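As you look at this complex, bear in mind that one protein chain is not there, while each of the others sits in place.
Now for subunit A:
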Amino acid sequence: MSQADPSGLGRARAVGFVLPGLVLIGIFLIFPALWTIYLGLTDYRLTGLAAANPQVVGLDNYTTALGDDRFRNSLWLTVQYVLGSAVVGQAALGFAIAWMLRNRPGPVKRVTEGLVLLAWILPSSVVAFLWIALLDRDEGTLNALLHTPGFAWLLDYPMSSIIVFNIWRGTAFSMMLYGAALENVPPSHLETARLAGASTFQQLRDVVFPRIKGHVLTNLLLISLWTFNDFTSFQLTAGGPEGRSEILPVYIYNVALSGGQLGFGAAISFLVLLINLVFAFIYLRLLRGRRKVVVP
């Protein structure tokens, strides 16, 4: 029996086994990605003249986008969203919770972890509605608690609202990842540092951080990638009011599928794809050689 094929499958049959999966991936994942490039170079529209007979317009969509205030605004909001809710919010809160919960078995740990995880596993339509109920202008729970009746959070502070929402929604991943990472830090090292008079900040900087560097980078890359592609905020604000919370995913939907400018939307999609590629590429370089995979 050859070492390369211990179960006697044979190369032809092996190809037959792999093929159906690859065909599906090819049609519904790889082909759309390539097609975006082409569609992004046309003036294709959902309806009208350009729907029947789309013209190749070259890089016009890209130059239009760069000169367009709405696009630049959306790009800037996306940067705020990713930095505010993922890089700062989820990562910091997730680490803080993991740090406070380390070596602390018991009900506090179970309840905290359970609640944070619940926010993460509930369907997005449900959590979006929970937050609409929380932030509602007239009868929202938050206004009732703060005695601020009639305060329209989603209208007056749409960006802050979806940033806080996404911190709530996604902190669980960082908490779990850092929780696992902190188990790699020997308690004796922390004890020694503390006896030597190191403050908490110094302990974190000199003892903890050097040991969890890899996890921090992995975490930041993944949550940035996911937050960058997150469409859930659409169900809270739909990008409004007046585009003040229109992050790129919502912008693409509003422009391409709602507004009918499919070619222009595809061009923006391609930019998103390129940015994703950068994130994912760095992540996979880190992953190489490690037997661990994290999937959304």
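Methods note: contacts are C-beta pairs under 8 Å (C-beta built on N, C-alpha and C of every residue); 3 or more make two chains touch, one makes a residue touch a chain; residues count from 1.
Rule of thumb we're sticking to: contacts and distances are computed from a predicted model.
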Undisplayed chain, where the name is taken from the UniProt record, one of "Cyclodextrin transporter permease", "Isoquinoline 1-oxidoreductase, beta subunit", "(2Fe-2S)-binding protein" or "DNA-directed RNA polymerase subunit alpha"
"Cyclodextrin transporter permease"
Among A:R13, A:R70 or A:R205, contact with the omitted chain is made only by A:R13
Residue of A:A198, A:V216 or A:L273 in touch with the missing chain, whole complex considered
A:L273
Of the residues A:A96, A:V185 or A:L204, I need the one that contacts the missing chain.
A:A96
Interface with the undisplayed chain - residues on subunit A
1, 4-11, 13-18, 20-22, 24-25, 27-33, 35-36, 39, 93, 96-97, 100, 108, 111-112, 115-134, 136, 138-142, 144, 168, 172-173, 176-177, 180, 225-226, 229-232, 235, 248-249, 252-253, 256-257, 262, 265-266, 269-270, 272-273, 276-277, 280-281, 283-284, 288, 291-296
